[in-house]
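First up is the structure itself, then whatever we jot down about it.
A single protein chain has been omitted from the complex, and every remaining protein chain is retained in its original position.
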Amino acid sequence: MNLSTTLTLPRAKARLGALLFALAIVLAPWLLGHAGGNAWVRTLDFALLYLMLALGLNIVVGYAGLLDMGFIAFYAVGAYLTALLASPHLTSQFAVLAAWFPQGLHVSVWLIVPLAALLAAGFGLLLGAPTLRLRGDYLAIVTLGFGEIIRIFMRNLDRPLNITNGPKGIASVDPVSLFGVNLARTQDLFGLRVPSVYLYYYLFAALALVIVFVCVRLEHSRIGRAWVAVREDEQAASAMGLDTKRLKLLAFAMGAAFGGVSGAMFASFQGFVSPESFSLNESIVVLAMVVLGGMGHIPGVILGCLLLAALPELLRASLGPLQQSLFGQVLVDPEIIRQLIYGLALILAMLYRPAGLWPASRGGQ
Amino acid sequence: MDTFIQQVLNGLLLGSLYALIALGYTMVYGILRIINFAHGDLLMVGALVGLSVLHGVQGAFPHCPGVLMLLVATLVAMAACALLAMLIERVAYRRLRNAPRLAPLISGIGVSLLLQTVAMLVWSRNPLMFAQLLPLDPIQVTPGPTGAITNATALTTIAVALLVMAGLWLLVEHTRLGRAMRAVAENPQVASLMGINPNRVIVLTFAIGGALAALAGIMMASNYGSANFYMGFLPGIKAFTAAVLGGIGNLRGAMLGGILLGLIEALGTGYLGQATGGVFGSNYQDVFAFVVLIAVLVLRPSGLLGERLASRA
Partner (left out) sequence: MSTPLLQIDQVRKQFGGVAALNGVSLTIAPGHVHGLIGPNGAGKTTFFNVMTGLYTADSGRFMLDGQAYAPTAVHKVAQAGIARTFQNIRLFNSMTVLENVMVGRHVRTRNGVWAALSYHRRAREEERETEAVARHLLDYVGIGHWADSRADALSYGHQRRLEIARALATEPRLLALDEPAAGMNATEKQQLRGLLEKIRDDGRTVLLIEHDVKLVMGVCDRISVLDYGTLIAEGTPQDVRRHPAVIKAYLGGAAHV
């Protein structure tokens, strides 16, 4: 038996797989754009934002077992921070700031992203601290309450000082500008015309890859094992010397940080933030992605995310025309059908596949 | 002083509604140790079913007295929600009795989404007008132009809620069925050894909870004049807060918690609004309930009337 060939053959296969995967990532927007135009690539961009959120929530729910139903609050924190630091809103409301920043507030993305991560992590600690002694379902409701409180504040902090501009939201948020390249404009790169949505795709894909890397490294580390231990049996984990409170806070903070980064990207991408983007429904969507995909298992979360993010577009593209041809009109808004599917999916998942569509398989029998 | 009385009246109205809904939460929790996330949406279904029944009755019997029509609508809605609650238990919760605790909660979220979506389909997304068949003429409680006022609808709501709560109390404390419910809540296995069928009791508990939620829904719609597919969410969360405030699993706690939360919300919003000149007023009303929820769960998780847990390190 030639040891070197038996060792290199599977490794060669793995290398080939990785190469194909990398190729797919690089070519994705071109393939999708060719098939469905910029709209599909834009959907892909949003899917990546959701992916970052889902990976963050996966740390909290999937690894540490803490059912956070107010996760979207961290998305909101990152988004509003970006909106405040990179739009005309604050300078138009407060003359002091307009005087200090005569060119307007245009904080660079390089500063905003770490700030968003830090601020969101701080909120994560703040919101997590009171929940440390709470059991699963109580924790869920309390975090839901926190999420709603943040949304209500965002909606109402236009008096006495107009900080968030209330229900109208903040517009004209600066797009991302990297190395002098403005991602909101089509650019000519390497002889190709690259539309804005493609540019954002590469940025989000890169960020998502970083987050995936962080999660994978954490999963197979002392901290990752500790989180799973806390999730499985908190008292036993304590008895083995694990400081479960600190571990839970760490999970909250890390998950929140990812949420904040995603929110910052969302604000720059959409150019506009309003409180209604951060409702409980959004928290549930992200939760559904984690739960349905495979709690605690990164490939599962990616699968769940892509499925659920692509779903509304697919439905719109298929059910709209289908209803037109069958009934002559669109009887049921595809949005409603999407929500129906979410609801059914959550119930069915709990009944038949509580570990998700693609769960982690740890160990053999 | 007038503000105080006015807010107390408002608070009692809110509180009666919260108490009715909280009873459903607390009964299900007492028996199954799960939070029925879809409970608030049963309120919504009750209100919308009632609305449809009212339309139907008004169309068929236009000369029927308003109160009678409302009564019919209420009874039908209560029956419908009782059945719906039983169905939810059967489909979404029964198989998950021994699953990890998050599973029924997530399943409940799914049911909630489903109910809202179906409501959107059947009754459309827009708020619908709910016929206010009880008199709305202001009743002066304290004299003068700034005196506290109420109306017959509000008073009826409070009275009906109190009656229902008394009735439920009698049922649970003084009947065989009530004893069976309490037995299953304590220990289902032992109860079944005594010849009680736990499944029957559980199904019945869901049914009663559903009926009460429907009643609350109709009363709410009667007071505010409208109903829509999302109307159950906030009252549901607040009623859960009320149940926790009073001590979850405890009937008297749910009643006390409901009334108390209503009063806190009304008085708090009223005075905060006065104190800040309207800046932080009714638009922050919902925050009160959430703050109370967090405070209770952090400071005294067993609630006001709940059992004290053994002191742990």
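By written order: A and B. Residues from 1 in each chain.
In this text, a contact is a pair of C-beta atoms (placed from the backbone, for glycine too) under 8 Å apart; a residue touches a chain by one contact, two chains touch by 3 or more.
It should be emphasised that the depicted structure is a prediction, and the values quoted were computed from it without experimental measurement.
Undergrad: Check each of A:171, A:184, A:214 or A:280 against the chain that is not shown and name the one that touches it.
TA: Residue touching the chain left out of view: A:214.
Undergrad: Which residue among A:254, A:267 or A:305 touches the omitted chain?
TA: Spelled out, the listed residue whose C-beta touches the missing chain is A:254.
Undergrad: Of A:41, A:183, A:205 or A:228, which residue touches the hidden chain?
TA: A:228
Undergrad: What residue numbers in chain A mark contact with the hidden partner chain?
TA: Within chain A, the residues that touch the unshown chain are 214, 217-218, 221-226, 228-229, 232-233, 235-244, 250, 254, 360, 362-365.
Everything that follows uses one rule, which is that only the chains that are shown with their structure count from here on.
Undergrad: Could you work out how far the Cα centre of chain A sits from that of chain B, in whole Å?
TA: Each chain's C-alpha centroid was found; their separation is 34 Å.
Undergrad: Give every residue of chain A touching chain B within the complex, in rising order.
TA: 65, 67, 130, 133-138, 140-142, 144-146, 148-149, 152-153, 155-156, 159-160, 280, 284, 287, 291, 332, 336, 339-340, 342-351, 354
Undergrad: Enumerate the contact residues on chain B facing chain A in the complex.
TA: Per the stated touch rule, the residues are 34-35, 91-92, 95-96, 99-107, 109-118, 120-121, 233, 237, 240, 244, 279, 283-284, 286-287, 290-291, 293-294, 297-298, 301.
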